[in-house]
Each structure stands twice: as C-alpha cells, then as structure tokens.
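One chain of protein is taken out of this complex; the other chains stay put.
Chain naming follows the written order as A and B, and within any one chain the residues start at number 1.
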Amino acid sequence: MDQKAKNVTIFKDNLQNFLFVFPAFAIFCVFYIYPFYKMINLSFYDWRGIGPMHFIGIANYKELMGDHLWWDSIGHAGYITLIALTFQNALAFALAIVCDREIRMKRFYRVIFFIPPVLSEVVVGLIWNWILNPEMQNGQNIGLLNHFLYTSGLPQMVHNWLGDPKTALTTIAIVHSWKGFGWGFIMFLAGLQTIDKQLYEAARVDGAGAWKTFMNVTVPMMLPVILVVAILTILGSMQVFVLIIAMVNEGLVNHTDVPVTRIFSAMQNTNRFGYACSEAVIFGMILVCISFIMKRLSDKAKQV
Amino acid sequence: MRKLVILYSCLILAVFAGCSQPPKPSNKIILWHWMTDRNDTFQKLAQEYKQETGIEVDIQLFAPSDAYSQKIIAAAQANVLPDIYGILDKKSIVADFIKAGLVADLTNDMGANGSQWENSLFDKALADRRFDAGNIYGVTPGIYGVPIDVTNEQMLYNKKLLAKAGIKTPPETFDEFIKDSQMLKRVGITPFVSGWGELWLLDCFASNYAFNIMGEEKIFATFRGEVKYTDPDWIKVFSLFAGLRDKGVLIDGIVTKGNKYAEQDFALERAAFSFNGSWCVNVYHDMNPNLDYGVMPPPPMNTSYPLRIWGSAGSSFVVNAGSPNKDKAIAFLKWLTAKQQQVELSRETNNLPSNKEALLGVSPILEEFAKGMDESTHPNIWPLNEDPSVAEAFDKGIQDIIIGDKTPLQVAQDVQKVKDFQSSKGNH
Partner (left out) sequence: MRVNRYVFWGMTKSTLSHVFLMSVALTCMFPLFWMLRCALMSNATVFVDQALIPHHLNFGNFAIAWTKGNFAVYFLNSVIYTVCVVSGIVLISSLAAFAFSRLKFPGKNIIFYLFVAAMMIPLPGSFVALFVLMTKLHLINTRFGYILCMINVGLSMSILIFKTFFDKMPHDLEDAARIDGCSKIGLWWHVAMPLARPAIAVVVIFNSLSVWNEYILAFLLLGDSRLMPLQRGLMVFQGANSTDYPVLMAGLTMAAIPIIMVYLFMQKNIVKGLSSGAVVG
C-alpha cells in the first residue's frame, strides 16, 4: 500500500515535470517532427508536385550517390565553411584580443562590428553585388571595388570577381565571412573577459613574453569558446544560401551551388520533389555526423 | 501545478478556436497573381468591376514568380487554390493540374455565341493553354486558360550607341551582328547584354537559333530521342555561343546577371544590343524615358530555315474547377479580356494586349514588337517538350561555354549523357 502511494506520487511528480516541457515539445512535434516525417516519406517517391506520387524505394538515394553536382555542392559549402572557420574566426579572434585591451572605444567597436550580422542577407547580397559589378561604362569601372583598384594604382587587379569560376566561390566566402564575424567577435570578447586577470599577472611575474602568454594562458582558457564558435560557424556556413541567391542569382553555372540551392533547384527547376527530399535527408545526416565529431573533439579538449 | 494545466488548456483551446477561416462569401472571387508591376492596375480594374457588377474581386499578389509557383503547388496540395490563378510552369505541369481536376475546361465558354470570345483573342495567345487532339499529355482537348496579354522576345538595339559607332542600320544577318559588335568595341561600347543568369531566357535565345540552324522537325526529333545532341547541327548551336564569347560580344558577368539587372544595363545605355521580352518597354520607360531604341528579331545565321522567336500569351489565368464561384470567375476573366479593359491594361502597363481589337493605340515601340507575333513559336505550343533535367543541363552547358569552362563538344556529350540517363529511367 505504501508502495502504491509512492508510485502515484512519482507518477504525479513526473507528470508535473513533463508539463514544463510540454509546450515546447508540442510545438516541436507539430512543426518539426511531422514535416520531417513527411519529408523522409516523400524521399522514397517520385513526385512532380501535382498529380500522383510513384513509390520508387531508394532509387532517389541511388541516383543521389552518383550525382556529381550534388557532391560538388557539398564541397563548395565545405569550402565556404573552411574559409569561415579560418579567415572569419581568426579575424574575429584577433579583433577581440585587440579590443579587449582597448578600453577607450570598445563599446563603439562592439556596436559597429555587429552591424553586418544584423543586416539581412538580401541587403548584403544586393550591396556587394553592386560593389563587385564588373562592367564598365564610358571607360570607367562601374563596380566600386574595381573602380577603387583602378584609381589606387592597381589596374591589373581589376577582375570579374563573381563571374570568374576561379574567384566566384572565394568572393562569396569572403562576403559571408564579413557578414558573420560579428558573432564570433562578441563571443570571443565575452570569453576573454572571463579569463582571470590574475593568470596574466602570474604569467608576467614568471617573465613570459606576449606570445608565450598568449599560447599558454589565453588559448587554453578560450578553448571551450573556440569550440562553440567553431560548431556554430560550421552549422551556419554549411546552410548558407540566401546570400548566394542574392549575389549570383541562379549561380555561376554550377560553380556556386551549395546543398540548399540544389534542393531548391530540384524543386523549382526540374519539379522533382522526391529527389529534393532525399537530398535534404542526406544533407541532414551529414550535418549530424559533423556535429557528432565536433562534440567528441570538444569533450576530448575539455578533458585536457 | 493546476494553474499550469489550466493555462495550457486555455492556450490549446485558443489555437483551435481563434483561427478558423470565416466562410467564403459568395459575392467575392479571389485571384492570385505574381505581376508586381500590374498590381496597381489590377486593383483599379477590380474596383471598376465591383461598381459595374457588384462582385468583389480580391486580388492578391505573390512575388517573385518562382516563389509564386511553390505557393500554387502547396495550395493545390492543401486544396485551397483560389478561384482564379496562374500556372507558371511547363505544359506538362499544366497537364498534371488539369488531370487532377483543378482547372476548369473553358472550351464551351470560349465557343459560345459563335466562338465570340475565342475569336476576339489572338490565336497564338490562346494556344498557350490549349491542348490539341492527340496531345501527348493525355488531356482532353480544349482551352483551359485565358491569356490576358501577349509577349514575345526579340532583340533590341540602342540607336544612339549604334550611331556613335558609325553603324547606320541595324544588322540583318548574324555575321553583320558580329561585325557591328567589333565596331562598337572599338569605340568602347559593350555590344550585348541579356539576363542570361536566368536559364529560360538563355534557352529562348538558343532555341531561336536552333530553329534557324536545323528546323523544327529535327528539334522535335531530338526531344523524342531520335537525334543526339552530339549531332553537328547541335554542335553548331553550341559553337554559336563560343563564337560570341571569343569575339567579346557579351557583357562581363552575363551568366550571373538576372533579367532585371540586364534591363537596368540596357536602360542606362551600358550596352548597344539586348535580348528581352516585350514587357521591357514598361521597365525602360520608367528608368530612362529618353531611351531611343528599336526592336528586331535576332539576326539569322543562314537562310536554310526560318529563325523563330518565342511569342505567346505573356500571362494566362486559369479557373479553379472546384470553386463554387466558377461562373463568376469566368465572367470576370471575360470582362478582363474585353477590348476596353485590354486597352486600359495595355496603356497603363505597356504590354501587348491579348485582344486583337485592343492593338490599335499601343505605343510605336510596342507596335514593332507586335510585328513579330506571326512568325513566333513557343514551347507551350510544341507537341512535346524536352525533359526538364536535360533542358537544365543544356542551358547550364551553354553557360559553361560562355565562361570558357567547357568546349561545345564537351557540353554536347554531357547533355546527351543526361538525356540517356533520363530516358533509361522510363519517366512517368
């Protein structure tokens, strides 16, 4: 009898606790789990968006494995992510370190550096498209970048940045990094502020120079932040697409395709909804794998 | 805890109680469209219609056009298509909609009173949403849509810039076009601009010359799979673009240029030639009313076959077969395509009307566009179309040629490979 009362109490307790999570979980199930299930379901069919659906099993996936355009697009997203991980985060880190010491204009920079993330990707794409315009009119370069290069004595650098397959993706990656470094900056800045000043004192007393202090105090203490920023950068950069559409329309042939643009292309250009869903599923799995690896790395780093 | 439960229950009730749609009043028809530049005119016309007949027309705009297509497909799935809408897709998709029972058959209405409605509209425009007997889509023959305007795509030339380069008359053959381009470059003018970042426009240009090079029959034979894309005639089509690239005719960055940017370029006189559709008249007028330009079909490469431009209904509306207001919707569309409304539409939006009688009184530059309608063709009136994956490979292959990534032969082989793959799948 006592046991029964205890069980009832435990049940009531669990129910109460679950109610905390209930609204979030309910919304999640309706708006995420259900469409997700439908998407996986649709990936096994061939469907034009209207009309009957034809069950074709894993044919979409088999075709996807051999679709070199798809794997190229993953490579492109990976390239953009790589540039973001290195260039963007190195820039953010450097700025954070310099800003950490600079008491005077710190608040000013904190605001200014956050402007690019705040702008919508459509606006950023539009403006940079104008800046990178390769055309000439009346003998003058229309695009600001080319105009600037020309008038500042570097005419040989004038280039069709977004129209040359060799430079298009890198240009997009740099613009993406420009837009995103603000996030990394404020996270690194916040992280730097949590480092105990006494550690720096101790290092100075020990006679360590600037570089040694950096390597032995700053970096190890910042490792958790670096990893968090890294995983957020990876997730964000792999999924970039609005910026690309805003800058190069449907893309420079296939050189600027990324997974999400391929998914939309399958839906809109070739009306293959089932195939688009299989692409989305595979893409999701790849991202989960990457996150898993990052989490493993992060746990290992925390142990050190 | 009880407070929380009560709170949740209230919220859940609110979700389901507060948000049901009110029942549709029967004196109202809903129309979804994608044409941003015509929205104001449509709203005005809707007001006029309400005053005339007392029926309210709710006109809703969803732009841009590719997002509109997605919305229509989603609405079809959810069974909430409006009374009047447009299908911005290939004819095979239109066929799918018809077979799914979502499009009303308008043949009888068109044929009433001795085909009065049908005869008032351009035949080429009606053909856009007409299915002939024996069509490959398996659709009952008939007219399923109402064209509200007519467009065609031709080449434009800036008279002032041509004169600056010493060119007295616009080119009449392709070779003359190339020569004129060289003369333009010598005085620092970019010869040609077009929105070839949008695949359909590039496809249109290529198709025009394909007709010129090999004729209609061979093109359709290629779609059927009887002729390969590695055939010398197709290689000629691909090489045309290699030639344009080599002679420096094309503006920088043409393959990433959206059409609205290309329109900007031509209006701002950054290039002497362009390739665009008749809707551009409105755009150019807004951007640069003093632009002095002319219209001509793309100059043919040879005289073996006629070069055929694309021309058809610009925009067509279909009526939702399942709508309770079907008759009212059809009546509205009939009113919209009557002469008076067509004249008003044409005047305000600078588009060619679909009503034959409304042609008088269009601006002179539009008249030049209208001249090309007789010789025009359009994928929507062909007996069959190429598989969309193959068409995509074809268009992107041409873009590859333009940026110098691939040779014409390579692209031909690539496209044929996609064609073979798609054929082997046995498409439904």
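In this section, contacts are C-beta pairs under 8 Å (C-beta built on N, C-alpha and C of every residue); 3 or more make two chains touch, one makes a residue touch a chain.
What you see is a predicted model; the values in this text were computed from it and never measured.
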item: Residue among B:Asn27, B:Gln47 or B:Gln77 that touches the chain left out of view; value: B:Gln77
item: Touching the absent chain when the full complex is considered, from A:Tyr79, A:Trp178 or A:Tyr200; value: A:Trp178
item: Per the touch definition above, residue among A:Val217, A:Ile244 or A:Ala276 touching the missing chain; value: A:Ala276
item: Positions on chain B contacted by the hidden chain, ascending; value: 1, 3-4, 15-16, 18-21, 32, 36-37, 39, 60-64, 67, 70-71, 73-75, 77-80, 260, 264, 267-268, 283, 286-287
item: Residues of chain A in contact with the chain not shown; value: 13-18, 20-21, 23-25, 27-28, 30-36, 38-39, 42, 49, 91, 94-95, 98-99, 101-102, 105, 107-124, 126-127, 130, 140, 142, 147, 178, 182, 186-187, 189-191, 193-194, 224-225, 228, 235, 239, 260, 263-264, 267, 273, 276-277, 279-280, 283-284, 287-288, 290-291
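Quick note on the criterion: only the chains that are shown with their structure count from here on.
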item: Contact set on chain A toward chain B in their complex; value: 16, 19, 22-23, 46, 48-51, 54, 133-139, 142, 160, 162-165, 168, 248-254, 265, 267-272
item: Residues of chain B touching chain A in the complex; value: 1, 4-5, 8, 11, 66, 69-70, 73, 76-77, 89-90, 92-93, 96-97, 99-100, 102, 188, 190, 197-199, 251-258, 265, 268-270, 388-389, 392, 396, 399-400, 403, 405, 428
